[in-house]
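Note that this complex is displayed minus one protein chain, with the remaining chains in position.
What follows is subunit A.
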Amino acid sequence: MEPATDPFVTPSTGLGSAALRQRPPSSGPTERPALLPGACRDEGGALSAAMFLYGGGAKHAGSDWFGFEGVDGGNSTLVCVSERRGVLAHLERLETQMSRSCKNLEDPPRETAESDLGTKIHKLRCLRDKLRAEVKQRQARIKASTANAEPDQTLEISEQEAVGGKEENMKAILQAYRFTGLSGKRTSRGVCVCISTAFEGNLLDSYFVDLVIQKPLRIHHHSVPVFIPLEEISAKYLQTNIQHFLFCLCEYLNAYAGRKYQADQLQRDFAAFLAGPLQRNSLCNLLSFTYKVEPQGRSFPFCARLLYKDLTTTLPTDVTITYQGTDASSTSWEEQRASHENLFFTKPLYQVFTSFARNGERLDMSLVS
């Protein structure tokens, strides 16, 4: 049976080959443990502890005892008795033996390693001193040459300030770029485009599209609302003409933001004119509401239905105004209705209602005067 490569057994560098025979214990497992690699002697003559006791398997550890006989000369025997049971006890014994053997083996190599390190340290110290001396020399030379160059130093400082100021300026310009409506920043993957929407001089929400520059070009992630047809636009233009893609997306988003702003403003600032809730949808391309020309409400309300079939515009494409009063046939109301329709077609909502308010004021003024 060949000796198994066992992790608890280190191969011993034997000076002789000694066969180890094991005496089976008087009481214990019947399985015969394997023969182990030989013991070795060191200079001291004492049998070194580079032998390891191991019986067959871990399960036998701690329950066997072995006797050894040195075969090549000398009657040195080493009898190890494992009286304590258990794997941990066994491991402890292995460890002490190991440390003992290591100490015996290491002494000669340690000295050589130490002297090597010593010389290395010495060399590095010399190198360090040389470099320090050189640095001092150079500093002295520079000082000598710039001894009479004080104004240059201040020039340097002001140059630094100028560069710093330019950097700040650049950063500010980059930040302000978003006011153009379309700006971007390089990322590790590609570019992050920022579309800043606006309507009639009011800055509204910003939307981002993070593009990965690869073949094919793709969108990593974005903050465009789900009801904007981003997939359609990117399918048409993203791979072929990225400029067109961005401009198209800009158009859609700006128009959406503008319509949303008009609807929000109507609900918020002109609520007095509305006779009922404002009906809208996600894209704000269908608005349905009932309104009165005078907030006091002596007149009958008009029903308005605005359709924005072109998603890139902020003015409606279809306007239907109906009047629900009893005197619907009267020409004055018909005229009003027609003029209102025209207003809704041509002006944004807040302007329409501001003109209603102004007309109302004018009416009042004419009544007073």
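The definition used in the following text is that a contact is a pair of C-beta atoms (placed from the backbone, for glycine too) under 8 Å apart; a residue touches a chain by one contact, two chains touch by 3 or more; residues count from 1.
Going forward, contacts and distances are computed from a predicted model.
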| item | value |
| --- | --- |
| Per UniProt record, name of the chain withheld from view ["Centromere protein N", "Nucleolar complex protein 2 homolog", "Epoxide hydrolase N-terminal domain-containing protein" or "CENPN protein"] | "Centromere protein N" |
| Hidden partner chain, touching residue among A:Met98, A:Val212, A:Leu283 or A:Cys303 | A:Leu283 |
| Candidate in contact with the missing chain, chosen from A:Thr119, A:Asn202, A:Ser223 or A:Asn241 | A:Ser223 |
| Which residue of A:Leu124, A:Leu174 or A:Ala338 touches the chain not shown here | A:Leu174 |
| Hidden-chain contact residue, picked from the options A:Thr119, A:Thr146 or A:Thr187 | A:Thr187 |
| From A:Ala198, A:Leu274 or A:Leu311, residue that would touch the chain that is not displayed | A:Leu311 |
| Residue ranges of subunit A at the interface with the undisplayed chain | 171, 174-175, 177-178, 183, 185, 187, 192, 194, 208, 210, 221-223, 225-227, 232, 279-283, 285-286, 288, 307, 309-311 |
